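Working notes, beginning with the structure itself.
The full complex has more chains than appear here; those shown keep their coordinates.
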Amino acid sequence: MFRVGILGATGAVGQRFVQLLDGHPDFELVALTASEESAGSSYRAAAKWRVSTPIPEDVASMTVTATEPEAVPDDLDLLFSSLPSGVAERVEPAFLEAGYVVSSNSSNARLDDDVPLVIPEVNPDHLDLIEVQREERDWDGALIKNPNCSTITMVPALAALDQFGIERVNVSTLQAVSGAGYSGVTSMEIIDNAIPYIGGEEEKMETESRKLLGTVGDGGVDWHEASVSASCNRIATIDGHLENVFVETDADPSTEEIAEAFRAAASQDLPTAPDPLIEVFDEPDRPQPRLDRMVGDGMAIAVGGIQQNDDGFQFNVLSHNTIRGAAGASVLNGELLADRGWL
Amino acid sequence: MFRVGILGATGAVGQRFVQLLDGHPDFELVALTASEESAGSSYRAAAKWRVSTPIPEDVASMTVTATEPEAVPDDLDLLFSSLPSGVAERVEPAFLEAGYVVSSNSSNARLDDDVPLVIPEVNPDHLDLIEVQREERDWDGALIKNPNCSTITMVPALAALDQFGIERVNVSTLQAVSGAGYSGVTSMEIIDNAIPYIGGEEEKMETESRKLLGTVGDGGVDWHEASVSASCNRIATIDGHLENVFVETDADPSTEEIAEAFRAAASQDLPTAPDPLIEVFDEPDRPQPRLDRMVGDGMAIAVGGIQQNDDGFQFNVLSHNTIRGAAGASVLNGELLADRGWL
């Protein structure tokens, strides 16, 4: 068993970490951090638990500490991070200098040349950047990032299609409110409404996806050359990001070949990894957020509506934004680190 | 004053017709038809009135007749039609043979070579097809159609942009439930959910938009050559279709030139026509369905989020699907017919 901790354990993603680590075969949760005000409280008191499964009793009675290297045990094998990016920018480097390995969901540093941005089923070899990272920085630890929830929904599908030579992607998203955190979207904003803007989201999809699909070269990643344009919308769903993807490729695959490519996408042999990675729906009106966000226990990618159009083809893709798109992504990256001997 | 009637007056769009014709400066509503079972009832009894403004008292007491030429007055100048397309396919020709002029919102016959599919601010000259229509068919009357609600939202914006040479359009829609009629979407389908499929909708957007943007040639319309690919979604909004549009053009206009093109889109001098036709929002998170669907009394097109991308540019567009997108569109077409001397 590896000893793990969570930086920012009381927030919405932090609670998902706690839920996903409950009963984990390889990770033992021994440290929880939060803001100064919560330090010293029990986790039960510090977190207003809102996940629909009950709070794990052993975690509930743990004491929350401040989010600083001095406050957590020395012998942790791995830290998960779901800090607000402004905080993470400041705090994560301190933990790395102190020698901790951090699997982070925070959006800072994702595009840094020497930081592996990883989806285990897509680009596990990007872990090699850790060597570069350790050389270039004063860190004994290691920092690994998972992409943004809207990026992570689309990229496994694109990776499966890259055998056809992706040249252009236009993507529109219908994103759930949980992606903005517990208080990120007010009810006045979203009832009987949709918001065609999520600050910074489109740029994240456009850049992160190209880094993820790129190849590790000398001292960094050569980004994929496809053009990616995103239009991001918030709608009145609790969980599950649905995306309409228009793709143009070099080759001109049939809908059957596209579906077959999705079905053939390789899974990883890791505890939290879904198998299959991509679930393909034949019904034209699926996947749907409420019905399908829990495919593969919230870790699989659901695809449907595959059809050719005048310039290429299009399809719809869905994943659970706070499981596969956030806490689950970091946990899976942690499992990859363990599996490849980085812990 | 022209004497007008409504075919299918009791349904959701029929009720909107009644609302929009209440107090109309040129049209006097004198005939209401519905299904056999309702014939003979008062409109108040036959229609379960659900529009948020009160039912006009004089209309409420009118008697509903069957939907057949024999049942309506001979001297009507114009009939509006919002029949289900299956019914309209059968019934509209009977009215046309009997010499009536019909401005129809029903989806049948929209792509017929000799049927004008018209948005007054976009292609008023397509009315010329009525001559062709009268020659080719045994009709004394005239049939004019307005496009589907999702098409009508996007096309005025595209028309304004065609000066730059539109080559390719990818569009994703977030459509309101009212577009499916009163019972078209169940609550179980849409609460905490979205449906990435609306039967036939994508094809309508892809074909109707190219006919609307086409030019009248010998005996028909030469469709616009742009490729148009649509992905249509239903979300939990009552009214207002929001669309993300990705466009590639010959020229490479700046965002300012694009906004200016939208603002310069010509209005029509007709009672129900909005001025300006297109309302441009500078705030990146607008237009939004609940806040902006009533711009121009529900007849204007709201545009925002204009930005360039790697292959061209993108923007968001919104209109009120049961006003500009249905009943209001037919009324406006009726006003155009009156203005151009076809009544």
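Points worth noting:
For reference, chains read A and B in written order, and residue numbers begin at 1 within each chain.
The working rule: a contact is a pair of C-beta atoms (placed from the backbone, for glycine too) under 8 Å apart; a residue touches a chain by one contact, two chains touch by 3 or more.
Here the structure is a predicted model, which means the values were calculated and not measured.
Note on stoichiometry: the full complex in this file contains 4 copies of its one protein sequence, with 2 placed in the shown coordinates.
We adopt the following convention: only the chains that are shown with their structure count from here on.
Each chain gets a centre from the mean of its Cα atoms; for subunit A and subunit B, those two points are 42 Å apart.
Residues 168, 170, 172, 174, 191-197, 227-229, 231, 233, 235-238, 242, 244, 246, 284-291, 304-305, 309-311, 314, 316 of subunit B are the ones that touch subunit A when the two sit in their complex.
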